[in-house]
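With one protein chain withheld, the remaining protein chains of the complex are depicted in position.
Let's look at chain A:
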Amino acid sequence: MKPYKMVGLLEEEYNKIVEILGREPNETELAMYGVMWSEHCSYKNSRALLKLFNTKGLRVLQGPGENAGIVDIGDGFAIAMKIESHNHPSAVEPYQGAATGVGGILRDIFTMGARPIANLNSIRFGELKDEKTKKLLRGIVRGIGDYGNCVGIPTISGETVFNKCYNDNPLVNAMSVGILEKKDIKKGTARGVGNSVMLVGHTTGRDGIGGASFASCDLTRESEENRSAVQVGDPFMEKLLMEACLELIKTDCVVGIQDLGAAGLTSASCETASRGGSGIEIDVARVITREKGMTPREIMISESQERMLVIVEKGKEDKVFEIFNKWGLHAVVIGRVTDDGMLRVLENGKVVAEVPASSLADGSPVNYRSYRRPKYMDKLSNMDIANLPCPENLSETLITMLKSPNIASKEWVYSQYDYMVGTDTVVVPGGDAGVLRIKGTKKGIALTVDCNSRYCYLNPYEGAKSSVCEAARNITASGGRPIAITDCLNFASPEDEGVYYQFRNSILGINEASRILDTPVISGNVSFYNQSEKMAIYPTPTIGMVGIVENIENSMDIHFKDKGDSIILVGETKAEIGGSEYLSAIYGIEAGRVPEVHVEIEKNTNEGVLSAIEKGLIKSAHDISDGGFIVALSECCFKNELGVNVNIDTELREDIFLFSESQGRYILTASKDNIKDIIEIFTKLGVQAEVVGEVIDSDFKVNINGRNVINLNIKEMKSAWKGSLPCIMNQ
């Protein structure tokens, strides 16, 4: 095999390297290009389209291109956030793969000078009846939990989704959010000739070598043998590194700081140099290694975790030694900043690699891929679903839905995460968004992560739009105003024209919603090649979103509170069961036209809900999504074990009304005295809102056009919903 193929490069890419260098690269240089020009690091197949994103806004202090995006939340504070995939490592080594996913995203946050205050995750698996899926679920959840719990960052929200398209390719998208004072923003920039380049934190070993390249191709049977490309996490080390870095950032000696993630020392050094328009010279002999005999190539591309590169003002190195010594961590000067734009790697003073830093960081070829609408789309969206029979016993159907893994309580998952450490979690997992208070202010932030990949499969544009809108509804229902997005775009191979069509249209869909809702995309990540020999994943553009809760006392949860309260349905219910959870769980069908999304209407509806919350008119708010009105209604009842008496008048078929996933809808409760004011708010905005029933003791009764269609007891429903996942996992 040609040497360039061994590092995952194409012949034309190799030729471009030769052209840049004016000579053939040596082994170390070639390895460095191999990892930096991999899809994972270079975004060569996505860069051209990512430029389309709406990334600007009054609150944006840092957009895409840095380790994390930053938005202003007022009072002198800012929020840093980012989401990133760790799909391939988690597929072959679930525990470590997921754990290091959390570690990596945490470092992206504290490298910006922010203290991480919350983690979220979106994890996706194949069918839960599979033993392999159960093993992945156990390992991934334990990996996420062990890492975040040990570092002491609460995992406050997330989603766990099951679909056969993830049978071979589970997805692990880890998101982290941090807080900082605006004046403390740090960047990954190397400037100032003669300033010291320091490597701090963990030692460097042979783990994770070539991880970036490993993540940039399809998962095959051979991938299992690549387990050594998966890094090993040490959350205790991360905790110390985080405290030491945050202490260091408060001093005046840091010029720039960057974590060592994919492509290790190579990416950290060339990216900091490239951003600063400078060069960097490092001597690998100074790097503290875990094992003897590591070559310059291995040291440069090792992905050992819990390490940071710090550019320190010359003469102030002792301050760094002092702080890292206190925390019992290594800190070594490995080189210096130069002005020649080169990344020069020495070994004991002898040059072993020398390439233009910017050519590594930003020089990869940009691929403008061709795309074509895949044939399956027309076939599936035109499938006739209107003539499916209506189930005879809708009470039974509802119980089946509540037990289905996508709807069932995810307590089995989130109870393995410490979601309260830090004593700021105001709204805990199990509802719409997680809400944190911001100590020292009256404010809070609401956080969520969402994607409906089934919609995206059937219609990437509308699906991506509705994922953004669902995230915004989750934030709104919790009392927050959505302000920014971080996205994790998980797709199959970009070399497939159909996949590239999905990718392109998802981006366009996100873009439309993000512009109208004024929620710019401030950071993100692309993960391609999520496919195996047998199947490809559905397009999964995961949307992480942050919102501001102006007065934390107004934060809202989904739970019904008091008997006698009125139940209000906001938004219009249409015959939209295409792509629904109902069709999938009950009929095993994933087809039809996905629900339409009218972002302007969503925006108005959100304004109405927020206004009702801020005026203190309502007691609970829940967005309607997977499973439709009836599932959302059930979820509102469980915590306080209250029931409902609901009467619906509709022209829709009973099951279609109950399980339709029409967008832009909420369920609110309020005491009877406030109903008039609430309805008035929505009427003024031109949004449909009506009282459909009231909260009662423990019976769950729903009548449609005067006929009783559901009659259940809330305890029975709760036990079906709550017991489902533990029951499946303990089988």
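In the analysis below, a residue touches a chain if its C-beta (ideal position, glycine included) is under 8 Å from a C-beta of that chain, and two chains touch if they have at least 3 such contacts; residues count from 1.
Methods note: contacts and distances are computed from a predicted model.
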Chain not present in the shown complex, as UniProt names it (candidates "FAD/NAD(P)-binding oxidoreductase", "Hydrogenase maturation factor", "DNA polymerase IV" or "Phosphoribosylformylglycinamidine synthase subunit PurQ"): "Phosphoribosylformylglycinamidine synthase subunit PurQ"
Options A:Asn367, A:Gln416 or A:Ser698, residue touching the unrepresented chain: A:Gln416
Among A:Glu13, A:Glu39, A:Glu93 or A:Asp146, residue touching the chain not depicted: A:Asp146
Touching residue (missing chain; options A:Lys403, A:Arg437 or A:Arg504): A:Arg437
Hidden partner chain, touching residue among A:Glu322, A:Glu553, A:Glu600 or A:Asp649: A:Glu553
Interface residues of chain A (partner: the chain not displayed): 142, 145-146, 149-152, 234-237, 239-240, 327-328, 414-426, 428, 437, 439, 552-553
